[in-house]
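As you look at this complex, bear in mind that one protein chain is not there, while each of the others sits in place.
Think of it as A and B in the order they're written, each chain with its own count starting at 1.
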Amino acid sequence: MGVGAGIDPQTHGGKSLMHHEFLDRYSRLDSPVHRLPAALKFVLALIFVFVTVALPLAAREWFIGLFAMLVAIAALSRIPWLFLLKRLLFLEPFVLGVAVLTLFQPNGIRVFATIFVRSTLCLLTMVLLSNTTPFATILQVLRRVRVPALFVTTLALMYRYLFVLVDEAERMHRARASRTFTPKTSGNHAHRIHLWQMLGTVIGQLFVRSTERAERIYAAMLARGWR
Amino acid sequence: MEVHGLQFRYPDGAEALCGVNLTIAEGECVGLIGPNGAGKSTLLLHLNGILPENPGVSSSVSVFGQPITAATLPMIRRDVGLLFQDPDDQLFCPTVFEDVSFGPKQFGLAGEQVATVVRKALEQVGLTGFENRLPHHLSRGEKRRVCLAGVLACQPRVLVLDEPSSDLDPSGKRELKALLKQIPATKIIATHDLELVVELCPRAIVLDRGKIVADGSAIELLNDETLMLAHGLERPHILRHCHPH
Partner (left out) sequence: MHIPDGFVDAKTAVTSGVLAVTGVGIALWQAKRTLPARRVPMLGLASAFVFAAQMLNFPVAGGTSGHLIGATLVAVLLGPSAAAIALAAVLVVQCFLFNDGGLTALGANIFNMAIVATLVGYGVYRLVRRFAPGQRGLILAAAFAGWCSTVAAAISCAGQLAISGTVPWSVSFPAMAGVHMLIGIGEGLITALVILAITKLRADLLDNTTSSVATPVTAFVGFGLVAALGLALFVSPFACKWPDGLEKIAATLGFEHHALEKPLLPAPISNYALPGINSAVVATALAGVIGTVIVFALSWVLARVLIPKPTAESR
């Protein structure tokens, strides 16, 4: 995610995902924003993001206006400020990682600044969207807009099982790691090769298990009358 | 339900059924027991036509007088509700409501009726108000109950359960037993939990290596120590101390 140099995505996968609740902790609060229909929020977010991206650099008042609106929405939504801030801080490095590249051109700092502002505003919009709208409702919106059923089903199943698979992957990884004894000191080389092989086996097993689980899910769908 | 000479072999040669014959009357509660690999799950999958994968014209299984064929499958699937061993496999929708309503919707229900059916089913399993909950936030016992609700929502006449009490803690098991006692449908329960069989099932069938080796009163069979040990089971503790019936 983002240009990898210097940024360790470990934190994205490692700790934060183990506490799955953070994702949906606030999407089911009760607030004027939460109660709005999902389709409306979706469209609004889209408009917001597009406008932010399309605005010319000079339109500073617009940017400020957008920011003010977002802050107002955030306040209405009753999502804790600290949480929002933490999410933003967490996501910023990915923005910065790519934004750094913009510096290497004439007038780079100005480009960098604009990109940074735009990107952050959009991030805030999307964070607000995802924390006021349960993913299941987004799926319903997609269904209503006639997105192909196969794709929506894929999205639904993916959402349902991604935590299951991530848990499985972590368990397998830990199990393997605890069974392997290649002391780190025996040359970085051997240890590293071992890590790679382990990774390959874990992912391979994960795939096989996913296939088998898919078969069982199919049976379960059949059992309840799916055709 | 009647099964005549059911034979089955998996494509890779594993776990076969070698000529299974049994008859189950309406309203009965039967415990299906046996060691691992005996073929219990395979047998259960035949009871609502998931196996064999291509039901031919003639079938070894008939339900309420109807043989299982491609034509009768939809009806059979409605009448026979199957609860799988791993609730994570059966609870595949993004929300509890969507999952419980999956069955009814497949069988043609729509709109307000669906909501009512879902609500009733959730009440039956003691999960009122769980409609908007997310599966990955539920405990294993709760997931299992949602799966049961999803099956009950189809209002089946026969309930087939594969290891319903596995992974449950003692209080979960108690709740499950109470729940099952209340459901009037014909019940076939494949399980390792012999205490469950004693408490719920007057009749037991012992399956080993794809064949039925015993079929009769649950208490008698479970008390027969030789029989139990011969087929990888044992006499349940509850019988060593008292006779509940």
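We take it that a contact is a pair of C-beta atoms (placed from the backbone, for glycine too) under 8 Å apart; a residue touches a chain by one contact, two chains touch by 3 or more.
Quantities reported herein were computed from a predicted structural model and do not represent experimental measurements.
Colleague: With the full complex in mind, choose from A:40, A:59 or A:214 the residue touching the hidden chain.
Modeller: In the full complex, the listed residue that touches the missing chain is A:214.
Colleague: Go through chain A and note every residue touching the omitted chain.
Modeller: Considering the whole complex, chain A reaches the absent chain at 1-10, 12-13, 17, 23, 45-46, 49-50, 52-54, 87, 91, 94-95, 98-99, 101-109, 111, 115-119, 121-123, 126-127, 129-130, 135, 138, 148, 150-151, 153-162, 164-166, 168-169, 173, 192, 195-197, 199-208, 210-211, 213-215, 217-218, 221, 227.
Definition applied: only the chains that are shown with their structure count from here on.
Colleague: Starting from the mean Cα coordinates of chain A and chain B, work out the distance between those two points in Å.
Modeller: 39
Colleague: Per the contact definition, I'd like the list of chain B residues that touch chain A in the complex.
Modeller: Per the stated touch rule, the residues are 45, 48, 50, 74, 77-78, 81-82, 84, 86, 88-95, 98, 102-103, 106-107, 132, 134-137, 150-151, 154.
Colleague: Which residues of chain A touch chain B in their complex?
Modeller: 20-21, 24, 28, 134-136, 139, 156-157, 159-161, 163-164, 213, 216-217, 219-227
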